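Provided herewith is a single structure, encoded as structure tokens, for subsequent inquiry.
All protein chains of the complex are present and in place, except for one that has been dropped.
Just so it is clear, A, B and C label the chains in written order, and each chain counts residues from 1 on its own.
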Amino acid sequence: MIKFGVIGYGYWGPNIVRNLRALDTATVVTICDKSSAALRRAKQAHPDVQVTSDFTDVLSSPDIDAVAVITPVWTHFEFAKKALQNGKHVFVEKPFTTTSAQALELIELAERNNLQIMVDHTFLFTGAVKKIHQLIDDSTLGKLYYYDSTRVNLGLFQHDVNVLWDLAPHDLAIVDYLIDQQPEAIVATGQAHFNGLTDVAYLTVYYPDNVIAHINVNWLSPVKVRTTLIGGEKKMLVWDDLEADEKIKVYDRGVQMNSREGVYDLLVSYRSGDMWSPKIENVEALKAELSYFVGCITNSDRPFNDGMSGLRVVRMLEAAEESLKGKGAAVYA
Amino acid sequence: MIKFGVIGYGYWGPNIVRNLRALDTATVVTICDKSSAALRRAKQAHPDVQVTSDFTDVLSSPDIDAVAVITPVWTHFEFAKKALQNGKHVFVEKPFTTTSAQALELIELAERNNLQIMVDHTFLFTGAVKKIHQLIDDSTLGKLYYYDSTRVNLGLFQHDVNVLWDLAPHDLAIVDYLIDQQPEAIVATGQAHFNGLTDVAYLTVYYPDNVIAHINVNWLSPVKVRTTLIGGEKKMLVWDDLEADEKIKVYDRGVQMNSREGVYDLLVSYRSGDMWSPKIENVEALKAELSYFVGCITNSDRPFNDGMSGLRVVRMLEAAEESLKGKGAAVYA
Amino acid sequence: MIKFGVIGYGYWGPNIVRNLRALDTATVVTICDKSSAALRRAKQAHPDVQVTSDFTDVLSSPDIDAVAVITPVWTHFEFAKKALQNGKHVFVEKPFTTTSAQALELIELAERNNLQIMVDHTFLFTGAVKKIHQLIDDSTLGKLYYYDSTRVNLGLFQHDVNVLWDLAPHDLAIVDYLIDQQPEAIVATGQAHFNGLTDVAYLTVYYPDNVIAHINVNWLSPVKVRTTLIGGEKKMLVWDDLEADEKIKVYDRGVQMNSREGVYDLLVSYRSGDMWSPKIENVEALKAELSYFVGCITNSDRPFNDGMSGLRVVRMLEAAEESLKGKGAAVYA
Partner (left out) sequence: MIKFGVIGYGYWGPNIVRNLRALDTATVVTICDKSSAALRRAKQAHPDVQVTSDFTDVLSSPDIDAVAVITPVWTHFEFAKKALQNGKHVFVEKPFTTTSAQALELIELAERNNLQIMVDHTFLFTGAVKKIHQLIDDSTLGKLYYYDSTRVNLGLFQHDVNVLWDLAPHDLAIVDYLIDQQPEAIVATGQAHFNGLTDVAYLTVYYPDNVIAHINVNWLSPVKVRTTLIGGEKKMLVWDDLEADEKIKVYDRGVQMNSREGVYDLLVSYRSGDMWSPKIENVEALKAELSYFVGCITNSDRPFNDGMSGLRVVRMLEAAEESLKGKGAAVYA
């Protein structure tokens, strides 16, 4: 039974607590938030759990094995570092840290102390992403051509991060997982319309072998869109995460190169066959992720969404930020 | 009655001929194509029109007032130049030319000879774009924030132009028309997967006053998408050109800045009201465009989609091409 | 503070308890279910509420002002009757009773004892139905022509009621509310494919003034559909209850009669204008309904979804059932 302290009971914290408590292998000992309103909500929902506004109660308590850091990103480093220094495993909200230097320091600290870090890239535990990963792994899609995601909606505006740091980590964690390669270059463009924080941004990630990823994030869209196109040599797919039942549609469509050439001849022809929408496993991703984390702690296994995974995403965000400032100048890995 | 010669009877040429013939104010005298199969099709559909494989029959015929050049882009300059030199008005398929130098030369030639050039930016004559133009003009949308278009499908691969030159001119002509400003910088990224021609590309156009346009073009998409989001201060809209009936949806949604600030307070709030889908005028855009061209010739008026409009689009394409080669390096106007 | 006992803690009961407890004006004293598993779930979610498997604890407790009967339909009459006999107001799940005779008996009993009955026609408290009611009331739609609802999905098969009694009460309550007239005749057709219970059914309700309602209910549909078309003289609307944001679309479309006649002339012409999707109030319908019930009890007001409303729905169901047995023979009111 792994005993957790949870720091941060705002928007996402309650989901962490609820899912941890639903596990047979974990328990929540303390919930911490500096807002008294948050603590009242915590107490009402979980009368049997301790609440506190003092972070050190969690970070240094001998009763606690692992700390979940569900706070604004600029506080992740400080809390995670103290937790690791006090011998606690840490589960950190995405994005992992605000700089890659911080991420590296936490990774080294965890290694020295034989502790696990998990970064909350929840999407990697959804039925949809697991299915796409499988379709790539078993060569259903064939060699990848591109990943193109649109993740837009009205708000939420954040006071401390821009739309890149808010929405792009989802897709960056997914492409890191699916493509599993080091990016060659990153280009970002975008614009700020209100408080100086970029609210519309477009990211291109160049990968080896002509693989390209594009991510469109926007806080000013009148409609919510969560659509990703993925093109492969053998099949192509559309993942619409807002669909209740048919989130993934796999199309037997593609291009066939033509050997004969000529100025007036097309060089390629098209293949068009059936479409197929595989049944997606209906799991609560967060519960699966937390259960996996508890298993990793128990068995001293390194999770695949570990600090290194978090670091890779932070590095891409840093590069994107730098490119954005240079109006799209490519930043090389 | 303006007498036309039409050069090029491939995919788009038949539409030009059919629509010209439907006008009371124009007639088609000669159709020219170097393919005998094309000429047979022309003869079958229009038994009373002359057909020829010799371009000079059209370019130098004293019977012809205006020439429509509906051929591959790399031939536009040569045909248009000869037509203008022979005193004929020209209607040129988009994109206008392959270089801005060519475009400038044609514009000057036309001016010296008091002739009209129209570039076939057909979309500017659709009910949808006219309605969007009106919603911007009459301040319904308010100050513009962004234009974000996705124009993807499987094929058609071209043998001579890449996806940028094939699909982006539509959106570039539209943003040129709607935003009506000189771009500040252009950034393009993309990738080629087959014959060396870029088949996936992403364009960002920076405009003054924080207006940003983004154009996603892709020849490798399993599904056809023609969706544009436009954000303004007062309203936002979605234009889905594949919708039969409700192409444009205007959302009474937006952002309101909050005066009070604080690290934990949101700086903005959201407004969400009704959605409204205006009735779109049901016109055949090409017929309206050609009718307008005939009127311009008759009245010696300069069309708004003239050579300068064609030049502005070619300049953006050149800049995009250069940025693409530099992996997203911004190219300044 | 109205004190409730809740009988039945299966699928819907937990929602009743949760929403009653969220009111400042009501409290839940006792939860009753004959299933010990249900009572364990109740105790876990609401540790401070009494639970019991003995219905008489609820029906005769002097501590309880009102009883919510959230049990299978064939038990409604017995529980509601005892509650009324014990001086308690009753909130009864839909459909009210299994026969109109039972409904009448309960209505009379409530009247004699000055007690309120509310039948849980939750849909009448949704933002969508309230908006439609308003559009009819304020003459936006004009004279009604038809109401046509499709309410289909895979399951839930019930063991004791057929698809008519399961799904049609929603629409019957809605048409009773919107059309507010006595039906002239009811025709039902359908088929049973498994256990003898009709799983596919089609209902037509003839109203005065040529108003017609049609309800398509089906437990064997591969997809879930909740779409209603409503036609009026001035406007027509589509209500898609599965849409997250644009549940109601009002179309400025209609028919205009032509005075001139002739065998080869159309007698009518069509009008087609804008579409408009009004913002729907985002309320939890059940909470609004229960709050309204508590208000009715407190102020001795008769709710509009009272026993008579429940009776009218049961009468339509009885007529439909009879028509179904007679293969569509019209049953007159």
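Structural remarks
Note that contacts are C-beta pairs under 8 Å (C-beta built on N, C-alpha and C of every residue); 3 or more make two chains touch, one makes a residue touch a chain.
In this text the structure is predicted, and so the values were computed from the model without any measurement.
The chain omitted from view is touched by exactly one of C:Gly190, C:Pro278 or C:Gly310, namely C:Gly190. Of C:Val29, C:Ala45, C:Met308 or C:Ala330, it is C:Ala330 that touches the chain left out of the display. Contact residues of chain A toward the unshown chain are 245-246, 249, 252, 272-279. The set of chain B residues touching the chain not shown comprises 47, 223-224, 242, 244-245. Interface residues of chain C facing the missing partner chain: 145-146, 148, 150, 152, 154-160, 185, 187, 189-195, 200, 202, 204, 206, 210-212, 214, 216, 218, 220-223, 229, 231, 235-238, 249, 251, 253, 255, 257, 262-268, 270, 272, 323, 326-330.
As a convention for this text, only the chains that are shown with their structure count from here on.
Closest to the protein's overall CA centre, chain by chain, comes A. One finds 38 Å separating the Cα centroids of chain A and chain B. In this assembly, the C-alpha centroid of chain B lies 53 Å from the C-alpha centroid of chain C. Contact of a single residue of chain B with at least two other chains is seen at positions 249, 272.
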